[in-house]
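The complex is shown incomplete by one protein chain, all other protein chains being positioned as in the whole.
Moving on, here comes chain A:
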Amino acid sequence: MSEKIATREAYGKALVDLGKVNEKVVVLDADLSKSTKTATFKKEFPNRFFNMGIAEQNLMGTAAGFATCGKISFASTFAMFASGRAFEIIRNSICYSNLNVKVCATHAGITVGEDGASHQALEDLAIMRAIPNMVVLNPADAVSAKKAVFAMAEYDGPVYSRFGRAAVPVIYDEDMEFEIGKGIEVKEGKDVTIIATGIMVAEALEARELLLKEGIKARVIDIHTIKPIDEEIIIKAAKETGAIVTAEEHNIIGGLGSAVAEVLTENKPVPMKRIGTKDTFGESGKPNELMEKYGLTAAHIAEAVKEVINKK
């Protein structure tokens, strides 16, 4: 886990690879192409790139219009503006008609860092999860982010995918398999399961190492698809390990933790604890400082694990 790459970097590169093999792909951005990394696609395929200016609602509406003409639209902006400002357009123009639009939102979560609370989307997964027809992805590293881009293009319908700004460890090999709706058991374990999403998968793996020193063997599951969520892998983990900790760089309300809790309460209730921001806004700071302050590090996960194990 030495190499670190931001998932947005992988997204930008993957778009170019995808553009080469799929002529239907069009990419739209809202004056953030250098940050969202769609500029790489723009450079390679200028005629299939559309800068819509600082106008996120029209970004989504235009992407929907393209989709009605047989295109696969990748519409990018920061997660805050995609899920927030453009919410209703995504709901009514894209999801209601089940159109082939991929909303690719970068700069999600608290690790946006210094820009502060206004730019730290901590509720996007909850918002997008609540829209019918919407598939919600949150890749953990550069490799899975690239695979997610290709999986999105294969899938016919609306998808929201979250990408991060900060560089995060590469945890997967190039031959990893990314299937929409299928969780990945990254590490085995029998005592407890840590279910993580996005950049928190790396933290979960680190937490597992910490716990091993105390003789606790934690299973680690990467839920890259928040919706539809892999119920099977979650129920199996509950049955086999008897306790669950979820970890997400998102408000504890409405995201991965909520989704997992829904599955567990209806199928196999076990002691559970959610790691996430505690229904609060963030603030300016360095990503690692913020992760520490808002309780999102490996140490916090390990602490939560010990709590749930005691409740078994």
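Couple of notes before you dig in:
What we mean here is this: a residue touches a chain if its C-beta (ideal position, glycine included) is under 8 Å from a C-beta of that chain, and two chains touch if they have at least 3 such contacts; residues count from 1.
By definition in this document, contacts and distances are computed from a predicted model.
For the omitted chain of this complex, the UniProt record lists the protein as "Transketolase", which is one of "histidine kinase", "Transketolase", "YeeE/YedE family protein" or "Branched-chain amino acid ABC transporter permease".
Among A:Ser35, A:Ser97, A:Asn267 or A:Ser284, the one in contact with the hidden chain is A:Ser97.
Per the touch definition above, the residue from A:Phe41, A:Phe66, A:Phe81 or A:Phe178 contacting the chain not shown is A:Phe66. Interface residues of chain A facing the missing partner chain: 26, 47-48, 50, 52-53, 55, 57-58, 60-71, 73, 88-89, 92-93, 96-98.
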